[in-house]
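This is the structure I have questions about; it appears just below.
Just one protein chain is left out here, and the rest sit where they should.
And then chain A:
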Amino acid sequence: MQKLMRASLALNGLSRCFVTEKHLSAIKVTRRGLVCADHGNDVYDIIISGGGMVGSAMACSLGLDPNLEGKKILLLEAGNKKLMDKVPDTYSTRVSSISPGSATLLSGIGAWEHITKMRFKPYKKMQVWDACSDALITFDKENVEDEMAYIVENDLVVAALTRQLDSLSENVQVKYRSKVVKYTWPMPSQETDYIPWVCVTLANGETLQTKLLIGADGPNSMVRRELGIPTVKWNYDQSAVVAVLHLSEPTENNVAWQRFLPTGPIAMLPLSDTHSSLVWSTSHSLAEELLELDEERFVDAINSAFWSNENQSDLIETAGSLFRGALSAIMPSAGSPRQLPPSVAGIGPKSRVMFPLGMGHASEYIRHRVALIGDAAHRVHPLAGQGVNLGFGDVACLTQILSQAAFNGKDLGAIQHLLEYETERQRHNLPMMAAIDLMKRLYSTNAAPVVLLRTFGLQATNMLPTLKEQIMAFASK
């Protein structure tokens, strides 16, 4: 009897162990079964689609953040790797004005150092004036030593960021020549093959999964299009002609010039003591004409655009000088003397290009597991030199928000903190875009009332240093 008891106890003991084990392992097997399904593709934490200035800056910024260490970050770029062993002798035509805020971001991610070693031009003053009247406004820092902003060629920015990315290869992976053909969004589905991540399909057939997709793929963003985000956009019926200019004589070239012609603004941005960059936004037909002109006539056109007064009517001139007189009576010391831009002697070889201009703003910057940055979210007219700076601002904001989210153990693609990013950036970007669009429209006409209005406005603003400081502070962020 006792033996039987002991035997049955032993048996039960065994079976209990067995059963308990089975129970636990059954659950584990369930989980493992699901895990196996996904281990075919690695799941990245963040994929950035688009390796331009803003996309590469985002990749560097995330790779350097201490709270995001150990996360798998991937940058996808459709083009080739843009390395620059030595700086080319000729200047490239596409340049950007980097604001102090963007310079701070770039130096924080270690790219600014590379840029300063290559080539960049700080400028201290900006003069903006009207072609239809005498009105002019100058921006400069109170302390003459301070720089307002920097002119850097776009290629150099990308090369500097590429070099920085090379040094971050443990944290950030970069895939060049990888074009994305399809995005699959996470669907709240009930199927057993449900994948909660964003799937990115490349042209070579590879499929990648990610917890957060950052779309930095430019004004014709595929990410934005595939998400179906409604975008407010219009074409300006303007194209920008860009070129590298050789100045007639070397000068201390630290002023940025912009004149508003009725056809569109023409800007000369300093590249060095002997070279400047031209950005002439004008109607499509005029732009094509300009491209076809021979070098001499093109140079003449530029000089006359900056120097001639043919658009001014007597009425406007009288009104302008009257108003200026009145203002100087109220504030005698305000206002800066008018300067004339340097004259142009020639242009760089094969450096004339044109590209269409438009305005675009995505109504949403984010979706579940997706965020848009840079031109994919907002596209502006180059007249204020703000396009890439808004993008760098997006990079700084999103990095900070993702860093905090990671430190709080959050799922990076969760919509709660992405909404914070969207709100903060839209609050900054929308007023800026509205202002730029307003400026563009205001200066697109030579109808007398509008000209008078903007003349008075510009002159008044020029006389108010506090207002100018506010404008500069807003544009420098």
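Just so it is clear, contacts are C-beta pairs under 8 Å (C-beta built on N, C-alpha and C of every residue); 3 or more make two chains touch, one makes a residue touch a chain; residues count from 1.
One rule holds in what follows: contacts and distances are computed from a predicted model.
Visitor: Look at the options "Ubiquinone biosynthesis O-methyltransferase, mitochondrial", "CIB3 protein", "Integrator complex subunit 4" or "Calcineurin-like EF-hand protein 2" and return the one that UniProt uses as the protein name of the missing chain.
Guide: "Ubiquinone biosynthesis O-methyltransferase, mitochondrial"
Visitor: Of A:397, A:414 or A:439, which residue touches the hidden chain?
Guide: A:414
Visitor: Taking the entire complex into account, which one of A:71, A:121, A:275 or A:381 touches the absent chain?
Guide: A:71
Visitor: For chain A, enumerate the residues touching the unshown chain of the complex.
Guide: For chain A, the residues touching the absent chain are 8-9, 12-13, 15-16, 19, 22-24, 26-27, 29-31, 33-35, 38-39, 42-43, 45, 66-71, 188, 190, 192, 194-197, 211, 406-411, 414-416.
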